[in-house]
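Missing here: one protein chain of the complex. Every other protein chain is in place.
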């Protein structure tokens, strides 16, 4: 495990595409320190006391939003959350830019933002003073998810460099896969992506990953496998014939896992479709680190908010 | 008033069915101490500082939710609330179990849970580490409501043993009545239930209560009367002919109250249907302790959260 001496200098966390290897390691190392706080009876440090964080979730979210909200509270920040666009002034025809400028004018320190459009947080970050954390933008990036995935791999495997990491499922619509690819390749992992042809972006190999349509080849020798959520709501667009067929072709069962390394870890960003991308006994079995990911997510988000706030005393 | 020397040992508060007389008294005695805090200018104690409480209201609620949220804030806990199922990941097909395991993985200390299904909190409590407080499950129990009702009776009557307590209205769908029956009979009160035949469960006498369809007999000699909300939204199922007829047969007016004890107290878990189960001059009159119930509810919930958190220093 490399401990870096880098200082954090960026105002925003928009994606792993923009981060150096050293910056990624700095976040992971900082998160390590925050892991311990959530295990104490008194899960709270004064690091962000009196700072204001606004969570702007213009696309529905539960787990990411809750994870950020807990991270903020455990750092003692004052926080506020907008969910959806209903009953908000955006419904009155206000532009996102005007809404964001209003939030800025209230002397907000950090904005955590999820948006259905790829690039929306990057656009805001250019003209707003507060630090922006991208909590998922369209099909582009979801950097804190990838950071918590990488943190979990490092905790379990004690390294990332040289590991074989596979992503199976809907790669096309997955900002999680995209952020992981940027991050893992920078840290020296070998990444394989696998899914139905219709759910693999045509240009994906240019990101430095291996592509396969054969799930057994994606599993073979893998140190870590991330299953991506099949978005049932997209199924009407017919990316694959049926859920039953998807499970048979790409779903992960205990039998299929015999080709992986003995100590393979199974990951999923959640929420899981049980019996679609993942069989119950794998989701709940000894290889699964899915709930560790959730636990680590709070620590990683505390680290990101802490570093962006410049609160390093 | 009995002060007990019991220690609290249970992880969860699921219902009064499961509590001993001593455990009920311990909660009521503890609540007595918390009553005073909400009357101070500075309504806050550090008892749950740094603890995380998640309010999971998968059935709509205003007053119970607000009462818990205020209790949590006055104990200095960090809290989070989910309301409804819309825009939550449950909407994406996630199971309740997976959702709850995710919350647990974020190192949450206590989950306050309301659910439309009877037994849902009991099921979660079996496999989750955090303490679960049942804030109403289907038609089964609503223990904190019954505890605040009993607390209010004890404040007004200085005892519970030997009192005559009547419940009038929709007993069938009332988790409030059910929890009160468990609690009050354990503490030695004589409980009568009264309502239209269609709204009385067939097996109710087996719980040790007297049953009557005659509202005057339910009132006669009563020390405390709780009116239960007629759920107007169920009226399409035709449990009784009309609201007007319901009021004439079961609604409580000043005239009808002349048969009760001179110092009878009138209770209601709210929200009131004025002019249906209760006439305005009774709801707002000298017998009514309905708003005392609301006040005591915050103290009782503080006591429950405090005891469950094991924060007895």
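The chains carry the letters A and B, assigned in the order they are written, with residues numbered from 1 in each.
What we mean here is this: contacts are C-beta pairs under 8 Å (C-beta built on N, C-alpha and C of every residue); 3 or more make two chains touch, one makes a residue touch a chain.
Source: prediction; values computed, not measured.
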Which residue of B:96, B:211 or B:272 touches the chain not shown here: B:272
Full-complex contact with the absent chain, from A:101, A:197 or A:254: A:101
Hidden partner chain, residues of chain A it touches: 49-52, 54, 78, 80, 82, 87-95, 98-99, 101-107
On chain B, residues whose C-beta touches the chain left out of the figure: 38-44, 60, 62-63, 66-67, 69-70, 73-74, 83-84, 232-233, 270-274, 291-292, 294-295, 297-298
